[in-house]
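Heads up, one of the protein chains got dropped from this complex, but the rest are sitting where they should.
When the chains are written out, they are named A and B in that same order, and each has its own residue count from 1.
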Amino acid sequence: MDWSMMKEYLPFLVPLVIAQLALAVTALIHVLRHPHYRFGNKVMWALMVMFIQFVGPILYFTIGRGEE
Amino acid sequence: MRGYLVFLKKELFEYTKTYKLLIMVLVFVIFGITNPLVAKLTPVILKSFMTDGIIITLPEPTAYDAWMQFFKNATQMGIIVMVILFSGVLSSELSKGTLINLLTKGLSRKSVILSKYTCMVLVWTVSIALCFGLTYGYTVYLFPKEDTPNLLFSVSCLWLFGLFLLAVLLFSAALVKSSYGCLFITVIVMAACIIMNIIPSIHRYNPISLATDNMGLLVGSIEASSLYDAILVSSLFSMIFVSLSAMIFQKKQL
Partner (left out) sequence: MGILEIKQLYKCFGHHKVLKGLDMDVPEHSIFGFVGKNGAGKTTTMKIILGLLKADSGSVTVCGEEVRYGETKTNRNIGFLPDVPEFYGYMNPLEYLKLCGEITGLTKSRIKTRSEELLELVGLKDANKKIGGFSRGMKQRLGIAQALLNEPKLLICDEPTSALDPIGRKEILDILLAAKGKTTIVFSTHILSDVERICDRIAVLHDGKLALCGTISENKKRHRHNGFAIEFENEKDALLFENTEELKHPSINLSRDGNAVTVLLTDSNMDGHFILDVLSQMRIVPLRFEVMEPTLESMFMEVVQ
């Protein structure tokens, strides 16, 4: 992909990256502040939400997080 | 009425505080943005995989491809995330006993059921509206001057299907104790709907048609009027399921 193409898609990429980051950061904060999980441990979930884009945080919030 | 409003406020507060609202909104926002993008980029990506020897002619992507992505993602991933997030709608409160306290303060059980349903519907509406708005905006940007008929009607059908699904979910939650049981019943009901859809005479009345016929509406292979019966059935059954939930919950030993 060259620069002109990148420019064309910037209106997509900027909000997309922001949304993805927001999701990852929220999940990461939650992982670190609520150390109870239905399965797995802190390190595993922290790596998951940081490095597996989109799917990681979703998995964490839907099936990974434990009770308050 | 007062109990209903107060509890609705508490539900909304809960969804924000437990990040459920944020997750739903972000998931649907991300889908909203990626739908048209994926439609536009699929041929480009495929082309980059092609070696010199092979030539495949790819059709130019259109707005239809963007909406195909929209309906695919919303009905699959979107709805799955929603159902899992909401599966603990009653069980989380009942197993911990947080509700008992409020019930002993004069909150009626009917208000609990109604406000929980309202809140889920609100979250679903906001999410699907955001997703639709974003996909719409970007589709117009990427594929200008392309007309998609029946679009609003098609999305409204999907929205109504969500209402039906949430009613089923609430009913299952009132029926059983655990969130897994609630998920299980909801999945069974959906599977039953999908299986019944094979029979052509039922398809006309089946609520799931509202989530499967969306592209057909856009390309014109399905008449809008053919879904009127399914709309009627879905609305009716949503109301029945919500009322049943309230009745079951009223008599539940806590």
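Following the convention adopted for this analysis, a residue touches a chain if its C-beta (ideal position, glycine included) is under 8 Å from a C-beta of that chain, and two chains touch if they have at least 3 such contacts.
Quantities reported herein were computed from a predicted structural model and do not represent experimental measurements.
Asks: Could you tell which one of B:F7, B:F31, B:F86 or B:F241 touches the chain left off the display?
Replies: Considering all chains, including the one not shown, the answer is B:F7.
Asks: In the whole complex, what residues of subunit B lie against the chain that is missing from view?
Replies: Subunit B touches the missing chain through residues 2-3, 6-7, 9-10, 13-14, 17-18, 96-98, 100-109, 250-251, 253-254.
Keep this in mind: only the chains that are shown with their structure count from here on.
Asks: Would you mind pulling out the distance in Å between where the CA atoms of subunit A average out and where those of subunit B do?
Replies: 22
Asks: Write out the stretch or stretches of subunit A touching subunit B in their complex.
Replies: 9, 11-12, 15-16, 19-20, 22-23, 26, 30, 54, 57-58, 61-63, 67-68
Asks: Contact residues on subunit B for subunit A in the complex?
Replies: Listed in rising order, the residues of subunit B that touch subunit A are 18-20, 22-23, 26-27, 29-30, 33-34, 36-37, 81, 84-85, 92, 96, 138, 141.
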